[in-house]
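A single protein chain has been omitted from the complex, and every remaining protein chain is retained in its original position.
Per-chain residue numbering starts at 1, and chain names A, B and C are given in the order in which the chains are listed.
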Amino acid sequence: MPVQRFWLSSSAIDVAPLRARLLDARAGAFASFEGWVRNHNEGRSVDGLRYEAYVVLAESEGERIVAEALQRFGAIDAVCTHRIGNLAIGDMAVWVGVSAAHRGMAFDACRWILDEVKSRVPVWKHERYGDGRTEWLHPRETNPADTGG
Amino acid sequence: MPVQRFWLSSSAIDVAPLRARLLDARAGAFASFEGWVRNHNEGRSVDGLRYEAYVVLAESEGERIVAEALQRFGAIDAVCTHRIGNLAIGDMAVWVGVSAAHRGMAFDACRWILDEVKSRVPVWKHERYGDGRTEWLHPRETNPADTGG
Amino acid sequence: MATVRLLYFASLRDAAGVAGETFETAATDLRALYNELRTRHGFSLPVERIRVAVDGAFSRLEDAVADGSEVAFIPPVSGG
Partner (left out) sequence: MATVRLLYFASLRDAAGVAGETFETAATDLRALYNELRTRHGFSLPVERIRVAVDGAFSRLEDAVADGSEVAFIPPVSGG
């Protein structure tokens, strides 16, 4: 079975072992990204949210994205994990880490993985607002400036 | 005294408290970078290295860079710390972390801080090679693809 | 006629009121199947904003409906 580089997590993401997996004597650069649940979105106050996924397809598509990034940017290794379930303000929703010889590759691959995960992986956000309403987010298009994580 | 956002460290960098400083309920994005000492540079095998700094000027210039990044990219907060002293392969030489509302700001500010630190902060690398030789690195120009961290 | 197992996620599941159902259809392709289900359940999303997966892999809306397959219509994703 090949190494798993993307998975969904139903409990809090623990960064330390993920980072440790990426340590490599050939690596001069390590870029990572954390998406945090923030207290507002598009002008509305947010109390918390829930992520749901089509698990089997999300994990296979996520795996393809990370493998594609290693190829495309020549990074040494990368890992991405995405939360599902209930999250509170400040919780980590997604983590991406990339090790590479040089910093440009690490930054580019990290950002690309995040963008692709946001646009291709079947995960949906259900936001709970300060006024008690809730909503499934089905964005019209992926706008890189639109969301935090 | 204003908050310190850049400093030199003569002992190992502990990321957890740096990251914790940047947690913020308004932040949806956290980008970070670690420069690691790698086992080769420009085709030569590297055994280890030493960083030296003009401490007072390095810290004031580093502080200016981080403040400028917050302004320029609209990030929420940022921290950068750079090692001085002896480092072994795999040791962390520099850490940059940025929290922001959106991921573009976080990535852009993180990368910009790193680039500026590499080109403006008076820190010098003394590499020790596999063949026993040593060398001060005085790069001709800052080439973003050239070095890891 | 084909009998398929349908999976619903996010707003589609809320509208359908179930996470999945077994469904018999005369639709010739997956696009027509979605439009049939849209009428049945009152989905607000037009087919232009939907992707489709068959048996756990992304597929195309113009593909035929295969008897016995598992079909998931994927509304716009919002992870990250």
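Criterion: contacts are C-beta pairs under 8 Å (C-beta built on N, C-alpha and C of every residue); 3 or more make two chains touch, one makes a residue touch a chain.
Not measured: the values here are computed from a predicted model.
**Student:** For the full complex, can you list every visible chain touched by the one that's not shown?
**Tutor:** Among the chains that are shown, those touched by the missing chain are B.
**Student:** So which of B:Val15, B:Val46 or B:Val121 would be touching the chain we can't see?
**Tutor:** Once the missing chain is taken into account, the touching residue is B:Val121.
**Student:** Of B:Arg19, B:Arg38 or B:His82, which residue touches the hidden chain?
**Tutor:** With B:Arg19, B:Arg38 or B:His82 as choices, the missing chain is touched by B:His82.
**Student:** Given the full complex, what residues of chain B touch the hidden partner chain?
**Tutor:** 35, 51-54, 56-58, 60-61, 82, 93-94, 114, 117-126, 136-140, 147-149
We take it that only the chains that are shown with their structure count from here on.
**Student:** Going by CA means, which chain is nearest the middle of everything shown?
**Tutor:** Measuring from the global C-alpha mean, the nearest chain centre belongs to A.
**Student:** Comparing centres built from CA atoms, which chain ends up most distant from chain C?
**Tutor:** Using the mean of the C-alpha atoms as each chain's centre, the farthest one from chain C is B.
**Student:** How far is the middle of chain A from the middle of chain B, if each middle is the mean of its Cα atoms, in Å?
**Tutor:** 24
**Student:** Quick check: how many Å separate the C-alpha centres of chain B and chain C?
**Tutor:** 49
**Student:** Would you mind listing the residues of chain A that make contact with two or more other chains?
**Tutor:** Within chain A, the residues that touch at least two other chains are 35, 114, 147-149.
**Student:** Tell me, which residues of chain C touch at least two other chains?
**Tutor:** Residues 80 of chain C touch two or more partner chains.
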